[in-house]
Structures are given as C-alpha cells and as structure tokens.
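For this depiction, one protein chain was excluded, whereas all remaining protein chains were kept in their positions.
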Amino acid sequence: MNATSKNRLLLLVPVIALAAVPFVFGSFTVSLFNDIGMAALVVLGLVLLSGVGGVTSFGQAAFVGIAAYSSAWLNTHLGLSPWIGLPFALLVTTVSAVLIGILTLRLGGHYLPLSTIAWGLSVPLLFGNIATLGRHSGISGIAPISVGGWQFSSSEAVFYVIWILVGLVTVFSYRLLDSRMGRVIRAVRGGKVLLASFGADIFRVRLALFVLSAVFAAFSGWLYAHANRFVSPAPFSLHASIDYMFMMVVGGLGQLAGGIAGTTIVIALKSVLQDILPLFSTHAAQIQAVVFAILFILLLHHARGGVLSLASRFIGTRSGGGAPAAISGEPVEPLPRRALPAKGEVLLSVDGVSKHFKGLIAVNQVGFDVRAGEIVGLIGPNGAGKSTMFNLLTGTLNLTAGRIAFLGKDISGKSQRDIALMGMARTFQHVKLRPQMSILDNIALGAHARGRAGYLSGGFGFDAQEERRIRAEAMHQIERIGLAGREHELAGSMPLGTQRIIEIARALASDPVLLILDEPAAGLRKGEKQALGDLLGRLRAEGVTILIVEHDMDFVMKLVDRLVVMNFGTKLFEGAPQDARADKGVRAAYLGDAA
Amino acid sequence: MSWDIASILAVDGMAGAAIYLLAGIGLVLVFSVTRVIYVPFGDVAVFSALTLAFIEAGRVPPTIGLVATLAALATLMEVVRFAGLREFARIPKAVFYWGILPLLPCVPAWIFAGSEMPALAAIALSLALVVPIAPLTARLVYHPIADASVLVLLIASLVLHFLMSGLGLLFFGPEGFRTRPFVQGTLQLAPGFSVSFQILLMVGAAIVLAGLFFLAFERTMIGKALRATAVNRVGAQLVGIRPAATATLAYVAVSVLAGIVGILIAPSTTMYYDSGLIIGLKAFVAAIIGGLNSYPLTALGAVAVGMLESFASFWHGALKDVIVFSLLIPALLVRSHFSSHSDEEPEEEV
Partner (left out) sequence: MGKSHIRHLLAGAALAVGATLALGQSAWAADIKIGFITPLSGPIASQGIPFSKGMAAGQKYVSEVNGRKIEFIQLDDASDPSQTARNARKLIDEDKVDVIVGTGGVPGAMALASIASEAKLPLVSFTPLFLSGDKAAWSVTTAQPASLMIDAVVDHMKKDGVKTIGYIGFSDSWGDLAYNTLLKSAEGAGMEVVTNERYARSDTSVTGQALKIVAAGPDAVIGGTAGTPGALPYLALADRGYQGAIYGTHGIINPDFIRVAGASAEGLLAPTGPVVVADQLPDSHPSKVVAAEFAAAYEAANGEAPKDAFSAYAFDAWKVIADAAARVPADMEPGTPEYRAALRDAIFETKDLPVTHGVLTFKPGSPYGADDRAAVMVKLENGNWVLQ
C-alpha cells in the first residue's frame, strides 16, 4: 500500500465520522452542520474565485438568494417539485452570473470588488421589492426535497443531501484544480499577458470561474430554500456575503480544505460564543460581535494563511506544494505535433513596421525576415526599440504602420492570444512563472492549447488520458532542460537562471513554430548565461527556430545565424554576426555605447 | 418633475455630497498612504455624532472608556514590541504618544460632562474625543499587517467595522440620536425655494475643509511627506520619512474628518450605532470615481453620488440604493476604460 492510498483510507475517517453525526448529536447540532454544509458550498466557490483566481467577490450571497428564490417561487407559485426547481435555479443563477460577469469582470484593480459590493447590495434589495417574491416578508411554505414520496423534511434527512453535495463539490473542485483548466485557474493571477502567451483568454477563464462559483452558491441556495422552507431577503444581504468572505479568510485564502474548515469554525465559534458569553456578561449578544471581531483580527495578525496554516504548523503538513501523485511511468501516446514548415521557408516577415507613441517614434520603418530553422538575434542598445518591436511581434501592442506576416498570414491586427495559438511561443523579460506552482505545472501550462479538456471534464475526471499526455509532454520538456527529478519543486524557489530556462521549456511545451525570447540573458550570472547558451545551442541543433531579442551582444554573437541591429527605432544592420562587428554604424551605436 | 422639486432635491443632494466629499477625501488620504480601504470611516463619524448627542443630553459619553481601553491596548503593544527589541529607551516616548496623549481629551470630558456647556465647547470636546480613535485602532489592527495585500487589509477593515459597530451598540445602545442644529432658519433664495442654514453650513464647511486639506497637501511639509509616501513608500523611507509615522498622521487626519462629518450630519439625520457602513460605502463610491487617488475627481464623485441619491429617492424611494449602486457599474466601466492601468496589475500573493 503506498502513501497515497493510505491517506485515502485515512480520509474515510472524517467521512464516516460525518455520516454518524445525525446518530450522535441532537437536531440542533445537526441543523448547525446543515448550515455549515450549505455555507461551505458557497465558500468552496469563493475559494476558487477569490482565493485562487484573485477575483474578490462581495456578492456571493446574492447568488444563493437568486437560486433560493427561483426554486421557492417555482414551488409555491407553480407547485413544481424541488427537483424541477434545481435545474431552474441553476439556470437562473447561471444566466445572472453570466450577465453580471460580462458587465463587471473586465474591471481592473479595486473596481471589481466595488462592483461586487454594488450588486451584492442591490440584488437582495430587489427581492424585497418584487411582489411575486413576497416582498420583504419573503416566501414561506416551501416544500421539502422528496424522493418517491419520502420527504427530507427533518434536519437529519437533509443533512445527508447537503453533505453528499458538499463532498461532490469538494471532489469536483480538487479534480478541477488538478486539471488542464485548473492550471489556468491557478495561473489567472499572473495576468492577461501570461495567459495569452499559452493561448488562454483571461476574461473567459474569469467568467467561467465566476459562473462556477455562482453555481456552487446556487446549490446552496436551493438547499437553503428546501431545508429551511422559507426565504426572505435578509439571509442574502451584503452582510451574508461578507460573512462568506470571512469564512474563506479564516480557512486560508485559496485552500479548498481550508474553506470547509473556515466555514465550520466561523459558524461553530458563533454558536459557542453564544453559549459562553452569557456566563461573563449580561450584554452577551452585543459583546459577541466584538469578541468575534477581535478573534478574527488576532487570526489575521498571527496566521494570515488561515487556520489551515496554523494547524499545519502543529500537524506538520506543509501548506502549498507538497508532493502530488507520482507520474505513472507507463508510456502514453504523445500529444499531436504541428506540421512544421520546411527549413529555410520564411516564417516571420516584418515589413516597414512603425510604432508611434503620442508623437514619439519608437519603431520606424523596420523590416526583416526570420526563416525556419535559423536563429536570429534582434539586438540594440537601450532605447533602440527592441522591446516595442517584441511587443508588436507578439501582438501585445498594435502597430501604427507596416505589416507583420507569420506563416504567410497577416497578423498585424491579431490578438496576442491568436498569435500564440498560431505557434509563436514567447518568454518574458521579467519572468512570469507561477511561484506557488510546481515546475511541472508551470511547464504543463505551455501545453494548454494542445489539450481540449474543459472545466466539467476536468472536474468530473474524464480527462485522465489527455492529462497524462500533457504531463508526459511537460516531463519531456523538463528532461530537455535537464531538470528531471526536480519537477515537483516550486518554481518560485528556483534561481533566476533556472526560472528563465523553465520559461523556455514552457514555451517549448506548446510545440511552437517560432520561439521568441525577450532578453533571456538579462540579470543572469555568468554560469547561468553559460547554461542558457548551452540550452539554446542544443535547441538550434534540434532545428528549433528562435528569435532572440537581447541587449547583451556578446551572448548573442556565438549563438545566432543572423543579426538584426536596431538603434533609435530604426534598423541599423542586418547580416551575419561577424559582419556586425565590422559594421561602423553598429560599432558607433552599440559597441561604442557599451564601451 | 417640476423645477421647484428639482431644486429642492438638488439642495438635498448637495448636503449629501458635502458629507461624501469629506468622507471621500478621508478614504483617498488613507488609501494613498497605507493602501487600506478605511471602511470604518462611517463608524468614527457615528461615534462623534453620538458623543455629541450624549454631551448635549448631559450624559457622560462612553467614548471616554472606549478611548482609554484602546490607548491601554496600543500602549501595551508598543511596550511589548520595544521590550522584545530590547530598546527600553524608546518605551517612555511610546507610552507618552500612545498612552497619555490620546487620554488628554478624556480629562475635560470626564470633568465637564453632565454639566451644561456652550454648543461650540461641546462640539470641540466631541471632536477631541474621537480624534484618537482612528490612529489607535489603526495601530492595533493595521500596523501589524501593514505589508499585507490590499485584499487582506480590506478584510481587516471590514472586521474593524464590525468591531466598531459592535462597540457602538455596546456603548451607545440601539436607539438613534439627533443633535441640536447649530443654526435655525432658512435662506429664501427665490419664491418657494429656500435653503436651510444647516445645509448651507454643511456645504460651506465641506468646501472650506476640502480646500484646506488640498492646500495642506500641496503646500506644507507634512502634506509633502504624505504625498511622497503615497507615491513611493520605499523611496520616502530612503529620504527619511517614516511610513509608520505618516500613516499615523493620515489616521489622525481621517479621524478629524470623520469627527467633523459626524458633527455636521447629526443635526439633520438620526444617527444609529450602525449608520456608519452605508455612509462609508457611498463615500467609497465617490472615492472610487476619483480612482482612489484624485481629490478633485473624488469631489466630482461625491457630488454625483449625493445628487443621484437625492433624485433616486424621489423616483423610487425603496430602490434608492439599488439605483445608486447600479449606476456605479457604468461609472466604473468608464473609469476603468480611461484609467491608464496596464493590464498587468501587480500580482498579490497572500
């Protein structure tokens, strides 16, 4: 029995303990567990959305409310069963989430949390003003969930419905985070440019996350309506949304298990305080909020990672990272590869490209080609317009004039993501790795566009075959850069040189037609430069086409077949490296500058 | 809607705007210096309003006990910190700044509360009593996590709001209070259109104060230090500005602003222990319209929120807040579109 299956057996212990709860405790404790379970569903969604995805939401309770009211309305007005109410509630919530998400998820910075406060506040107010939803008194007399005439009306019966759902949602969330889309979700905080570089659209990922969290909340709302059997606006107020946020923070942002623990602790603590405080004061009810706030502040001060990090300190488990399941050794069919153009064919053709920034001409009428199988260096002193050129090539900036063709197609107006999907893979001058993800996961991100498993197949585990192929591809790249055996270490713990190499491996994992590197040698020590140079040399030998945009001329000289030298936004020289040294203009502008 | 009604609503909206302007300035100030979204602003305002109401009613304001408790806790924290660093020489100064200075207004409050006092004296005393609250709570809550992400700081702010409204309920009780108006009467501007002096006073005070803050920020050394910290924390530190000290300064300023807001609003609005949140949130809307960094745009935002709120209460009273907060979303979209934020926001690891 290996460690994983032993741990899986250990996991049975809390499951069995949980299953025994209705037999051991009275109905109050059971209903408390029900409340915990229902809140945990919302918090799990919030962990994915805010904790992992970085989209702060102060409006989750509104989704709970939309679902609860939908199902309650259908049940009391049309007399339909809760089982019809469930898909209806999910539908209404999803549509609401899509609409709200499309409107607000493009907002950046502090605007997004504020907008969530806006609808988190507005939606429950709307409930109170709609006559058919019973206005502020809400809807009562909602039917309990029933199966074949047997009603889940007692809290003991609902308990199992709730916790089975919590279990399913938890397993779904874990699987999802471990899947192809899960890697992207974990990378969302890296920003739009990073996601586009391997062909993912940050807006769509955020929207999907947002809808997913709303769906989790909808399950909670549906359960709430049919377990409590009355709904009114108050439980879905902004205050409740803030409470969910607190539960997530107590659990430690971004940890699914922490989400459940945080929910349990917050709800149980409130109940315990309600029992204990009257022993000390006659103003117990008023003091409760104060004591709760103080405990919370202490937690923020001493365990910002939440109770889970606190618990880990004692239990000895490490939060984050850890060793995931070993990659099975059995061979898998490799991911399909792109048909590569014949050696010598023109891959990239830059023709009379200019870029103006408010009157400043950063790039002026530059043109050059890159052919399959060669390594081209684009160099120039600081301010030469290299970085602008790089951004124009990758679609990060739009060009003012000229034309860029890649694989014979005009890409001048195309988005960064489209260009990446065509087979142009890039690295970043300021390394964009996900420091809390393993090297393997970071590199597997590169192969994102080569897979097709979505959120649902990831969450339900239908993606095992493809996932093994992606991992095998990532392992292949790890071996290629010589990091085999270290694939489970965190990318953030690597030195800069290694991080640069990991970025190259990530780019290679996308099976690119053209690899374009943004100042790969910047900030590297001598030994690291050497290692990088060796790697690029090996890649050249393997026939990979590379465009290096670099400041360090010496580093490029030995590597490239051809050099393009820029200065003050214009092309100064194009030709063999040794000729560049001889060129007067280059010497004056570049070497003279370096001397 | 007739012209009369529109003008009355506009005046009412200006009164609201005056409040949101002062609160918005406070939020921008604190955010730019400390990255804290100071949600409890409204709670401090409530404390000042209720303190004034208690003094007017001839009762001892419980604020005294609150300030004393906070000061004791803050002093304890400082002493423990310096003792831990073995810098015993710095303890007396810390005790003076955190323990004694905040208690100074408590003494006259303790002595004179219960006796009739002139209106101005009561106002000054209430203000003096609430001034230590924001810096003390900030020392207790934000200072130990000053390096945390904006999200964690925002959560801390929300918790602090619940803490303060909980204390408000405990100390002041659940009932609402109004204070005596400073000035009676109305100013007849046109037949059928008059403005009460109270509103004129609110708007005037807000404009004057906002102007003063703006000048202080632009002209004085302290203002420059605050701005420098706002622009570049590390850089400011290098030229000898201590971020902790500027932060405390910002909190003192925000406390004064909140105190004034509370005193201005209390004669025309019933204040409850939990009135603070919604005032704070609406001021937050104004501040966000100003991008949390521009004072003139915050003023514009305050006017927009105040006006919208006033007119919305006429169109559909029950949905007033829905209207105010919903129209925020297009405002945010515009704001987000024009703000020069690169898509690469600084990523925040918690």
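Which chain is which? They are A and B, in the order written, and residues in each are numbered from 1.
Heads up, the rule we're going with is that a residue touches a chain if its C-beta (ideal position, glycine included) is under 8 Å from a C-beta of that chain, and two chains touch if they have at least 3 such contacts.
Note that this is a predicted model, so its numbers are computed, not measured.
When the full complex is taken into account, the listed residue touching the unshown chain is A:P14, out of A:P14, A:G149 or A:G485.
Listed residues A:A311, A:A405 or A:L456: the one in touch with the omitted chain is A:A311.
Touch with the chain that is not drawn comes from one residue among A:Q286, A:S354 or A:N442, which is A:Q286.
For the chain missing from the display, the contacting residue among B:M117, B:A205, B:I241 or B:I278 is B:I278, taking the whole complex into account.
Annotation: of A:V123, A:V188, A:I260 or A:V431, A:I260 touches the absent chain (contact as defined above). Even with one chain removed from view, chain A keeps its contact list with that chain: residues 3-4, 7-8, 10-11, 13-14, 17-18, 24-29, 31-33, 35-36, 125, 128-129, 135-138, 140-141, 153, 155, 170-171, 174-175, 178, 228-230, 232, 234-235, 251, 255-261, 264-265, 268-269, 271-272, 274, 278, 284-286, 288-289, 307-308, 311-312, 315, 317-319, 321-325.
For chain B, the residues touching the chain absent from view are 2, 5, 8-9, 12, 15-16, 19, 166, 169, 173-178, 196, 265, 268-270, 272, 274-275, 278-279, 309-315, 317-318, 320-321.
Simple rule for what comes next: only the chains that are shown with their structure count from here on.
With centres defined as mean CA coordinates, chain B is found 36 Å away from chain A. Listed in rising order, the residues of chain A touching chain B in the complex are 50, 54, 56, 103-104, 106-111, 113-115, 117-119, 121-122, 125-126, 128-129, 189-193, 242, 245-246, 249, 253-254, 283, 286-290, 292-294, 296-297, 300-301, 304-305, 435-436.
Residues of chain B touching chain A in their complex: 37, 140-141, 144-145, 148, 150-152, 154-156, 158-160, 162-163, 165-167, 169-170, 281, 284-285, 288, 292, 318-319, 321-322, 325-326, 328-329, 332-333, 335-336, 339, 341, 343-345, 347-350.
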